[in-house]
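Missing here is one protein chain; the remaining ones are kept as they sit in the complex.
Right after this comes chain A.
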Amino acid sequence: MGANFSALFIDQDGLASASSSSVSLGDLPESCVASIIGYLDPPEICKLAKLNRAFRGASWADVVWESKLPPNYQILVDKILGFVPEKLGKRDIYTRLCRANTFDDGTKKVWLDKSTGGVCLLISSRGLRITGIDDRRYWNHIPTEESRFGSIAYLQQIWWFEVDGEVEFPFPAGTYSVFFRLQLGRASRRFGRQIRNSENVHGWDIKPVRFQLWTSDGQHATSQCTLSDPGEWFHYHVGDFNVDNSNSSMKIKLSMMQIDCTHTKGGLCLDSVVIYPSKFRERLKHKGFLKCA
């Protein structure tokens, strides 16, 4: 007369025979452990893999990493990795996306922030349109370890200071902050030591630099900032933009200019444009890297 109720329990991950006289969480099935560690951030999940085999197994569970990947990760994989790996587990996809992946002919890098899964994108100085870049009296590319791209653009001096750029990328939904990473003064190595040379820095205290960004869906942000504090790299904040729909690519145009031709300016290193999830602004501020907040 009807099914046996206890038969329902037999297939629950081997739990049926466990007696609960001495309960140990070590008896938890892997699926349960996966549910718990799913609430932690990736570095912690990987740290706990050291505990025992069940935790290691759980740290590889697709269900854990699915929730860490951005919702449009398939699109990101296509764009960043350029191929769709078959049978790649979600954790492997996450790991790959967390590397500083270079694309667009080496002019851009993009990665997921390990802890938050937020997308970070850089545009190299070689990926930007710099007015006067072809004239060595004005600008030069200089190799350096201080840039993730291995080189920066150094401005000797110029009247018309303008740098433009654009990028089209399927950013996951969220708010992003855009920066230009700049340093006044020129760094070089002499006899194995870093030397910062501010002799050539001039013209920046006369008028501020104007930063702007526009998005393909009509957003616009602008800021004005006087460049200052030679000898340190700073992230000059251009503004923020929102992405509502992560299923389409967002196109962003940026510019930085100081075109008052009554004075020259120079002695500036331009590393890259930096795009981070907005909440990283606090981190940058905290570390003293932020300008033009």
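Miscellaneous remarks
Here is the rule we go by: contacts are C-beta pairs under 8 Å (C-beta built on N, C-alpha and C of every residue); 3 or more make two chains touch, one makes a residue touch a chain; residues count from 1.
Simple rule for what comes next: contacts and distances are computed from a predicted model.
Matching "Transcription initiation factor TFIID subunit 2", "SKP1-like protein", "LLGL scribble cell polarity complex component 2" or "Centromere protein N" against the UniProt entry of the left-out chain gives the name "SKP1-like protein". In the complete complex, the hidden chain is touched by one of A:73, A:111 or A:139, namely A:111.
The chain not displayed touches chain A at residues 1-3, 5-6, 8-9, 12, 15-16, 18-20, 23-29, 32, 35-40, 42-53, 55-56, 59, 95, 98-100, 111, 113-114, 120, 181, 233, 235, 276, 280, 283-284, 287, 289.
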